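Heads up, the thing below is written out as structure tokens.
Every protein chain of the complex appears in place save one, which is left out.
Just so it is clear, A and B label the chains in written order, and each chain counts residues from 1 on its own.
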Amino acid sequence: MSFSSSYERFFDIPIGPQHPALKEPILLKLIVEGEHVVAADVDVSYTHRGVERAMQERNYIQNIYLAERICGICNVAHTLCYCQNVEGLYDVEIPSRALYIRVLVEELARIHSHLLWLGVAAHEIGFDTLFMYIWRDRERVMDLIEEITGNRVTSAINTIGGVRRDIRPETCERCLKAMDYLEERTKYYKKVCETDPTVIARCTGVGILKLKDAIRLCAVGPTLRASNIKYDVRADDPYAVHDEVPFNVIVYDTNDTLARVLVRIDETLESINMVRYCIEHMPSGPVRVRLKLSPPVGEHLSRVEAPRGELIHYVKSNGTEKPERYKVRTPTFGNIPALCEMLTSKGDYVVNIADVPIAFASIDPCLSCTARVVMLEREKGKLWVGSLDGLRRWRGWG
Amino acid sequence: MNEEDVVSKLKEAFGDKVSEFKTAPRRVFFYAPPEYYKEVVRFLAEKLGFVHLQAITATDLGDEIEVMPHLGRGLTVSVRTRVPKDKPVVDSVVDVIPGASVHEREAHDMLGVEFRGNPNLTRILLPEDWPKGVYPLRRETKLTPPKPIRGGKE
Partner (left out) sequence: MAMLLEVFRHLFKKRATLMYPFGDREKIPVPEGLRGKISFNRDLCIGCGLCARFCPSGAAELIEDEKGKRPIFHIDRCLFCAQCEEVCPRKAITLTKTFEIAGFDRNNLVVK
């Protein structure tokens, strides 16, 4: 599709790099006709830190902490995927208690990430009250994670061979009480999201991704499950003890942002049940197996369901203490083609500029940021800088 | 479908053009030469139902560059292909699986692999003013440590 610049109907709006909806500094280049977005492209180079190259210069133990810092919110998923990957090279069996603790911390991190996203999505549509209340309830999960692992973010509980710390009975008691409280609050938020007129008006019919497009463009995570496709790595390719811990894969079929909100709330309720199951059925035994520093020559691929979607790590080792090649594919990267499709107006489906923040936020990109928008009006030759609040209260050119 | 079925169906369709099979629980790795790479990917996506592309990994092996897409949902099939480093050209699979566009752009930025047939091989991970011809994940590219910012020891 080409938009000739001599015909002044189409404007380019670059949204970013300090960006309006959520996270990472990312450049969204929108081509706009009046109020409707007709094409979108994405430039993600602003947070590129060269992690894959840096991993080739450090040994396997140092790389655990580097993998953890790829993302602050999904840090448990990254360490889990990394440790599973390297353990696959050794081909060793991990003790059962360690696997149950891994799943417990992973599901707690999923609850925390989904509540964080729900609060930020509420903030994107202007519903600040809901944002504040959800984040107050999320503090219970952060306190639990701090008690189990020693830090609120960057938990570093997974290591090659098992987990680093054991969990005490008092912590398990506190965890069960917190789960009862969180279940009640999450059900209340679900009721709010299903009945509140603001949420329904801003989220229904926005950011539609049809089933055929979702499959063709290889979307992952809740973005895919809100388009009626039942795919979850915990069910299709089980790792740790996910084949023993029962849960349901949540699917909705309305293809829009409201479906993604409801998928994530329901996944939070499933995770609460999984945490309860893990605590009640935790076996006893050792939590760690000691392994040599250099794994044997080979390659391995490991997949994990991070809160944002399917995360895949690939390692190739040459027998030394440093990896030869380490590849990370994060779920947000995999959702970029689907995002560009979601932001394109086609036929009856129109995307307004005001829908862009919430549609972009609904794929749950990673990390938080502030925002600035540069508007250019080609005819008048004016260039002015808008602000985050200005974009949310955007009333159009007229 | 389990790993053995996939291996036998591939051998049936392509004979000895595919080789170096390695299987593990829910993982299959094999090699296809660059001329048949796109045909193999098309066969996996259209006939065997591996429509979901997870990632495309590109590795520098010294004299060659290895390009390996990973396909599948429950079972993961990884197709390896190797091209010489001084002329790294591979067929693009964007018309078979449109979601491969971002992964091919990444491999192009990081290692300089040309994907023949991809209409949009622009920068995605490196900044716009990065010098052309410098590929960060190749072995020849050396890293320089950063300078200390005022005070403190290095």
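Points worth noting:
We take it that contacts are C-beta pairs under 8 Å (C-beta built on N, C-alpha and C of every residue); 3 or more make two chains touch, one makes a residue touch a chain.
Model, not experiment: these values are computed from the prediction.
Note that of A:E147, A:E244 or A:E324, the residue touching the chain absent from this view is A:E147.
Among A:I31, A:V51, A:L66 or A:C172, the one in contact with the hidden chain is A:L66. Residues 58-59, 61-62, 64-66, 129-130, 133, 136, 143, 146-147, 150-151, 154, 156, 164-165, 188, 191-192, 195-197 are the ones on chain A that touch the missing chain.
Throughout what follows, only the chains that are shown with their structure count from here on.
Remark: chain A and chain B have CA centroids separated by 24 Å (rounded to whole angstrom). Of all the residues in chain A, the ones that touch chain B in their complex are 42-46, 48, 50, 52-53, 57, 88, 215-219, 231, 236-237, 299-301, 303, 310, 312, 314, 316, 324-325, 327, 329, 333-334, 336-338. Listed in rising order, the residues of chain B touching chain A in the complex are 24, 26-27, 29, 51-55, 57, 59-60, 70, 73-76, 78, 97-103, 106, 110, 123-128, 136-137, 143.
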